[in-house]
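The excerpt is restricted to a subset of chains, each kept in its original location.
The first chain written gets the first letter, and so on, giving A and B; residue counts start at 1 in each chain.
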């Protein structure tokens, strides 16, 4: 919230008008089985440390071994490491969310430290046994109107169906189609993944055409089970339109393991192009997350797997990479593509101009490390001059940490309120316009972008 | 204007000291024939919608077909589309200018909407018939001291000469030499353009030497007709010094249509290098606009032509690209080069350091999408630490929209006043220094950079 009094007062007024609106979470990584089983969370370390790589990475950078901070470690020991190094989180996005969660959910207003670590552990642990801290109770308490998970195309979506069929649960939880394992031919496991998908869909011959058909079939299955979007995580959002002959040739080399890295890039670009084609046909919204080197430390990846805190961004490029796909499908009213980049130089330079012309392109909120107050304010500053508010996609929490969902949405609402208050004080908007925009950012803008 | 009271008061004081100074507009896209004919504007849609691709692109992105928003469309229908979607422009640079023009010129203080669209149309339309709304009357009312247009080297500049000879018009309107059609060998129409230019200047043989001579001859013609600068719009500001043999060889391949894309890039780099050489010789100021993919949507380009809202920026590079030309001409006191980039990462990283050393290099104001309050403030923040205020080039409106000229210059003066006020409050400048700088930014700095 702004430090200037006039802005502060207006920001509070705007914020209050949207603070209690329901949460729409159209992209994230919560496990649907958690809501299906509805079992209490095991302990504070499991809830706040073991699975949150934003927490473990800073502890690791400070010298704590990852093995002592992950599932399998002694929970109370991991919690003590976390509390005694709380100073590492001061000023960080993670620090703000964690403090908000402690305060809102557990009435803890003191900062964690080495001395109160055990007491806080016991306090949280005891609350986790209460019925109002069960996953479903929190789902209701958080006011979640829609929650999207992220799922493999081979997934049978049984947890989703069971949850939808459960008479005791009325929330809306939908899957998201995430085909990277099959469309990113540069992955070492790609050929194996493709064979698994083909087998799953009853196809014997491994060729490009069959891969596309298998993906389209699984998209239809996901749509039948409530999916609203497909998600694409790519190093670069490269697209290319190939003849079917050229594509089959590349596929044959790639599946045989004899393709060069340039050919694998070309094949991946063709498969991303085909995702645009499919989206224009079946209407699933596309979200594209571009510009990250995954698993930068091979040693850590070998020991602890993916999502362990060392995905590192690189410069991103959208203008040339997306052009072939937008040339073909960009004016198609059935296509919705929402762009996400950690490289904030692309917000004003490429994403806003693309969304300012193509009806199919929307600018996603600042992704990942960047869903933090200063970055979120830079995001608004970067895009608003060019495209105002109505070419965005609302807020997306993109989180694995179920408890952080309300804190993240609340942060977004505060930042947007502060930004709108600044425009009102500077007479760039009327208060009435600002209130309408604040409402639309939480309700109508995400609903339009995600076709809800 | 700042929301802090102390800064606000100072900003107002500084702004008032420069608010009514004449406008120097050394680069833009107004049609000189408009001022020559001095006919009333046809209707509100022609004035505010049909030719302003900042307006049409956001309406298009919201789902309106371009055919309904361009010359040939029903004006009142286009105006209704625009008014009923006014919310798209809230917070945008276009929205600020449009609101300023409505208020300043037509005394309209209400926001457009579906209900008042017809009434506003009639109100504006009736005013456009009044003598004080003729192009020349507005030229005088706006206080324009100099207006530069942008012209093709083959243009006979008849409108400019007629205007200069018109005893009833005392304004200064000068042409600008824009040779891209002949120096950018990657354009599909380049060979045809070159042949036209050679024919125009009475040259029969198509070779590199003749092209340079023809361009130099047209530069002299433009200078004789008042031109102060040449303008160069390039994807990348690549320059290279070639032997005449090498250049002739590339030219021969290019004109025959057999050059590779790498060779066309090399030839274009050589031709841009020659523009530096010519500028160092004849003293025309160079403006370089770098880093945009023109006409991103081929379908839209085919239907509606260029400048229809889908020129999309890419990352720009100046340090290496300009080096060959600056090695040869950068210390020449006769050379003035003003750099423009939409890629704001180059402002602090490359443009300011280059202008901070080479006497020939000046930093142009934030171009295009970016001539908007937040971007303009980021621009000042980015360059001032490194080069202060006196290596810039003042404000340039670069507009096709004649009526937006005063609103754009006014915005620039407000932003600069706000920035200077901040430095005064933080005791980084005295008020006296700030007032002098504010004056120089409007008067002496553009006059020096453009050799006026």
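Throughout what follows, contacts are C-beta pairs under 8 Å (C-beta built on N, C-alpha and C of every residue); 3 or more make two chains touch, one makes a residue touch a chain.
Treat the numbers as computed from the prediction; the structure is a model and nothing was measured.
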Total identical subunits in the assembly as filed, 2 in place: 3
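Everything below uses one rule, namely that only the chains that are shown with their structure count from here on.
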Fitting chain A to chain B on CA atoms, where both chains share a sequence, rotation angle to nearest 5 degrees: 120
Approximate Å spacing (C-alpha centroids) for the pair chain A, chain B: 39
Chain B to chain A touching residues, read off their complex: 1-4, 57-58, 60-63, 87-93, 95-96, 111, 293, 296-300, 309-315, 342-345, 369-370, 372-375, 378
Of all residues in chain A, those that touch chain B in their complex: 2, 4, 6-7, 315, 317, 319-320, 323, 326-327, 330-331, 333, 345, 348-350, 352-359, 361, 381-382, 384-391, 422-423, 425-430, 433, 436-437
